[in-house]
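Here we show just some of the chains, and they stay where they sit in the whole.
Naming follows writing order (A, B and C), and every chain is counted from residue 1.
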Amino acid sequence: MIKELWDKGLAVRKDVLGAEYVERNVKAADDFSMPMQEYATEACWGWLWTRQFPRKTRSLVNLAMLSALNRPHEFKVHVKGALTNGCTREEIREVLLQVAVYCGVPAGVEAFRLAREAMAEYDQGKKSG
Amino acid sequence: MIKELWDKGLAVRKDVLGAEYVERNVKAADDFSMPMQEYATEACWGWLWTRQFPRKTRSLVNLAMLSALNRPHEFKVHVKGALTNGCTREEIREVLLQVAVYCGVPAGVEAFRLAREAMAEYDQGKKSG
Amino acid sequence: MIKELWDKGLAVRKDVLGAEYVERNVKAADDFSMPMQEYATEACWGWLWTRQFPRKTRSLVNLAMLSALNRPHEFKVHVKGALTNGCTREEIREVLLQVAVYCGVPAGVEAFRLAREAMAEYDQGKKSG
């Protein structure tokens, strides 16, 4: 573990995905999966996400990539992250329409279905929070 | 919305996927997702599916592409659409075997599992309809 | 090698891709690559392509899958195979438009560019043949 990257990464990760969600994930790690936690926290959050670039744009770019890569679980996590980072639903919509045109209609249809689920969960979390 | 494409598209979409299913989808759309409904209905159904080409072949080609693209939800929708368009189970089988050879055994195994689920749902729908 | 599958497969493969092209490929194989020749000839051509199904439809399905899979070299080989199997340019066009809608505009644009190259080579081969 590279302590400095881990600390910086963990802070951004909690900002974007929520402290509780992140702590639950880290706590659930065991010897088998801990190096994955390290890599995600240090390389992705500690190195990439701390570079000079608007978080809102990072979020929109992520939603497009995760649709193209066909990773529904991470996609939903990052829809919520995008809302937390201040993306509007209109901005998210525009990116997902771009997915439909560039990655094809089935990718677009799925992105909208998952985004609506994630947004409902996000709103529910706020109400019950 | 381009009224003429929407109307033509909605008609074909209902023919292939079932009027009830399509109406439920359109009705469920909100401000966020309505433009996706428009794009799918106008570009995909109103423009592509109304072009001169046998619907049966469109369906078979779709099943192969949706397997390669790894989109299980849309794949199942289009297995039912293929049956509605008059594809036989033997024809669907041959396309899915082609998927297994060209996209790899795991893609083939998954396509057969999903196709059997979709066919069972289709038969159930006919019985209870 | 399973002699019966190899013989049946080689015959179909030559029918579809051209005897000269196939013989050149088989002759170029060495100890390293010969098992790949076996697998392609026996499983793909000897088993799949000899099953009861119109070769024209197999070709159209292949063009869609190879576009989705992003394999330009094999795609061009199978455009020529499709013409040999009696697919018209109109039928090929319709499948590639379907690629554009379902796999996205970039996949469609690339499929058309490659198809035109392959068709020009095919016509050239006929003239010079």
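In this text, contacts are C-beta pairs under 8 Å (C-beta built on N, C-alpha and C of every residue); 3 or more make two chains touch, one makes a residue touch a chain.
This is a predicted model, so every value here is computed, not measured.
Chemist: Note that 3 identical chains are shown, then give how many the whole complex contains.
Modeler: Spelled out: 3 chains shown, and the full complex contains 6 copies.
By definition in this document, only the chains that are shown with their structure count from here on.
Chemist: Determine whether chain A and chain B, two copies of the same sequence, contact each other through the same residue numbers or different ones, counting it as same when over half of the numbers at the interface appear on both sides.
Modeler: Since fewer than half of the residue numbers are used by both chains, the interface counts as different.
Chemist: Between chain B and chain C, two copies of one chain sequence, what rotation angle (nearest 5 degrees) aligns their Cα atoms?
Modeler: Best-fit rotation on C-alpha atoms: 180 degrees.
Chemist: Of the other chains, whose C-alpha centre is the longest way from the centre of chain B?
Modeler: Farthest from chain B by mean C-alpha position: A.
Chemist: With centres defined as the mean C-alpha position, give me the chain A-chain C separation in Å.
Modeler: Those two chain centres are 40 Å apart.
Chemist: Can you check how far apart chain A and chain B are, centre to centre, with Cα atoms defining each centre and the answer in Å?
Modeler: Using C-alpha averages as centres, the distance is 30 Å.
Chemist: In chain C, what residues contact two or more other chains?
Modeler: Those would be 101-103.
Chemist: So in the complex, the part of chain B that touches chain C is made up of which residues?
Modeler: My answer: residues 43-44, 47-48, 51-53, 57-58, 60-62, 64-69, 90-91, 94-95, 97-99, 101-103.
Chemist: Which chain A residues qualify as touching chain B in the complex?
Modeler: Spelled out, the residues of chain A in touch with chain B are 70, 89, 93, 96-97, 100-101, 104-110, 112-113, 115-116, 119.
Chemist: Any idea which chain C residues touch chain A in the complex?
Modeler: Going by the criterion above, the answer is residues 101-107.
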